[in-house]
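Complex shown without one protein chain; remaining protein chains in place.
Letters A and B name the chains as they come in the text, with residue numbers starting at 1 for each one.
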Amino acid sequence: MSENLLTIQDLKVYFDVKGGLLKRTVAHVKAVDGVNLEIKKGEILGLVGESGCGKTTVGRAILRLLEPTSGAVYFNGNDILNLHRSQLKPLRHDMQIVFQDPFSSLDPRSRIGEIIAEGLRVHGVKDADERRQRVLETLKLVGMNETHMRRFPHEFSGGQRQRIGIARALVLNPSFIVLDEPVSALDVSIQSQVLNLLKDLQKALNLTMLFIAHDMSVVEHVCDRVAVMYLGKVVEISSREELFRNPQHPYTQALMSAIPIPNPKIKRERIILQGDVPSPLNPPKACRFHTRCREAIAMCSEVDPILEDLGNHHFCSCHLRQPTN
Amino acid sequence: MGTFILRRLILSIPVLLGILFLTFALTRLLPGDPCRAALQEKATEEACNAFNQRYGLDRPITVQFKIYLQDFVQGDLGTSIKYNYSVMRLIVERLPTTLELSIMAMFFAVAVGIPLGLLSAYYHNSSIDIGTMVIANIGVSMPVFWLGLMLAYFFAVVLKGTPFVLPPSGSQSPGMQIQPFYEAWGLNIEPARSSVWAFISNMTITNAALAGDWAGFKDGFRHMILPMVALGTIPMSIIARMTRSSLLEVLGQNYVKTARAKGAYERNVVLNHAFRNAMLPVVTIIGLSLGSLLSGALLTETIFGLAGVGSALYDAINGRDYTVVQAFTVIIAVIFVIINLLVDVLYVFLDPRIRLN
Partner (left out) sequence: MTDTPVDLTKKPDKPKGLWRETFESLLRKPSAVAGMIILGSLLLIAIIAPLLATHPPNRVLLDVPEEGVSKRMDPCIHLFGCPKAGDELLNIKPDAAISMAALNSTGSLIMAVSGNTVEVWRTEDGSKLFSLPHEEPVRHAAWSANDQRILTASGEKLYVWDVNTREPLYILDHPGGATFVAWSRDGTRFASAGEQDVHFWLDCKQIAYSIACSGSSFGATTENKTFVDEGVAQLEEPWTSIQWDSNGTFLMIATGNKIQLWTSAGGVVYASKTIEHEAPVTSVRYNRESTRILSTSGNKLHIWRASSPYEELQVFEYDEPLASASWGEQTKEGNLRVLAMATSGNTLLVWDTRTGEQLDVVSAGDEPLRGAISPLATRYLGYSESTAYVWDADTNELLFSKDLDNGTIQNAVWQNTGGSIVVTGEQDIRVMKTSNFQYIMGTDGSLRDEYSRLIYATRVSLRVGFTSVTFAIILGTIAGAIAGYMGGWTDNIIMRIMDVMLAFPPLILAIAVVTILGPGLNNALIAISVVFIPAYARVVRSGVLSVKEQDYVMADRALGVSPMRILFRRILPNVMAPLIVQATLGIGTAILDAAALSFLGLGAQPPTAEWGYMLSEERNQLFTAPHLVFFPGLAIMITVLAFNLLGDGLRDALDPRLNR
């Protein structure tokens, strides 16, 4: 594989929790607690996990839409987190995001044309005709047309809106896009359309994508590699085929078992996770999954496992899964 | 919950300090000589020097504010320049009437407003609903002073000669003498002006009721009806509107639909399932209205010639007795803050959701 476009090193994002009489900071929510990821040029990396595991936070922190607590993010070799706010602007050209909720991600007061052209305006395309031309091209790219430009967001369906959201991200010709659960708010029938569109676009424009999702089946459909997150940490990373064929981490296995199989005759054991997701305010010590893990041993609650390569670029952080060699 | 109340109490302290600072700033920091403003034509140089020394105006601002705070805590709100009368004494003497009037007005507002809102929601979109809402809309748009004057004219002039005629001013008929209730009880006390005894006996109706003077009670009540309606109409309209909209919202909730689906009678649905839950915002509104009652009392008392805090403030405004105006402003704001505090605390008791947080 080619070089890394994006490297995330030990990314931590903590949120302050205020309380007490004087509203002092009494605790932190460790939304993202030491995440390492590498995204190669032209690949689609899936990031999956339950809601609240910090995957969205990772996506936003990469783009500096949130201020990370510590860590480093290298994009094309530049450390994004050390850039001053004013230096971020050129970077925005290359990195974009598509949001989960197509209803709240479009300003209800702006016309579609204006929404998409906003990025061009910000990045110095002064000529209105040129902007219009580029907006039109991008719209066509996502399967929409000129008549839609003068309409308002509320006149569109969810799928159309998500296409508009994608167009907004694409209009600047970015090389990297964070897709923050782009289809989870859509009907299943629309989901595949959008997913196919994304795949097509990725091929056509040679895009690199971070695809955040909570639905394994969606990830299976799109991604080249998949990272699984649990409570602010990555527990397993592998290529898609490897992961789906041979999931290692007990949590991943549990997630896998929840994917419906389109053949009713095949019976599969469903792994039902016990209990709720622990509060990120007070996450379990050592291995964070041990409170719900059916294979947990004493060591799991004492020593924090590290993400180790099990071979074949299959990384997993579990005391029970050791490298084969 | 204790923490919540404590927190709420602690949060009120900066607000109270802010109120005091704002009023202090209004008097001291704005252009213009406070001495001249206070003494006006009596402001000779010696008088001003004495005045400045008396109020510490020759000292730094921070010291002045400290003195101001000390005076306030000790209940020294200054002296009415017009009457050479302590402002605190004025308030203690005048407050009973205002208190009685406000309580009656609030009672009227609640007793009329909630049923009106209930009717309006129950017969949603019917002519009853429209009629009620027209009344409520007009009610909130009416100047209190105008309503008061119109009521006075209608009940004292137009209805003259009918049994419905009501006195347009004062708190009792001329010649009506009501014994202070403690005397009627045979208590042999000579209460100081500011004692609780005097305070209660200054409330005309309460005193008459306590003294067992039925004629006096009736007379006092008749005098209070018009001010009560005038002062209570705006909160009444607000309460009616709030009751209606809150009830309509609750009636659209799923649990109410469930109750209906179970076959409960509509009346039962409205009164038992919806009403209690719809009352929460209404309680907030009632609390907020208490504050506006204070400004309303100012106008109502003036019109109906009631010797309350409001009319004292009006006299002070007209007499350019600014010490009194500012003292009253502080006092009313402090009362307002305390009322809001009480409403918040009451709300915690009423709404279990807040208790959870």
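We take it that a contact is a pair of C-beta atoms (placed from the backbone, for glycine too) under 8 Å apart; a residue touches a chain by one contact, two chains touch by 3 or more.
In this text the structure is predicted, and so the values were computed from the model without any measurement.
**Q** Among A:25, A:104, A:133 or A:274, single out the residue that touches the unshown chain.
**A** Of these options, the touching residue for the absent chain is A:104.
**Q** From the list B:22, B:159 or B:271, which touches the chain that is not on show?
**A** Spelled out, the listed residue whose C-beta touches the missing chain is B:22.
**Q** Which candidate, B:77, B:110 or B:144, sits in contact with the chain we can't see?
**A** Hidden-chain contact among the options goes to B:144.
**Q** Pick from A:11, A:61 or A:172: which residue touches the chain that isn't shown?
**A** With A:11, A:61 or A:172 as choices, the missing chain is touched by A:172.
**Q** Considering the whole complex rather than only what is displayed, give the residues of chain A touching the chain that is not shown.
**A** 60, 63, 65, 88-89, 92-93, 95-97, 99-101, 103-109, 115, 118-119, 122-123, 150-152, 154-155, 165, 168-169, 172
**Q** What residue numbers in chain B mark contact with the hidden partner chain?
**A** Considering the whole complex, chain B reaches the absent chain at 14-16, 18-19, 21-23, 26-27, 30, 32, 133, 137-138, 140-147, 149-150, 152-153, 156-157, 291-292, 294-295, 298-299, 302-303, 313-314, 317-318, 322, 325-326, 328-329, 332-333, 336-337, 340.
What we mean here is this: only the chains that are shown with their structure count from here on.
**Q** Determine the centre-to-centre distance between chain A and chain B, using the mean Cα coordinates as centres, and give it in whole Å.
**A** Those two chain centres are 57 Å apart.
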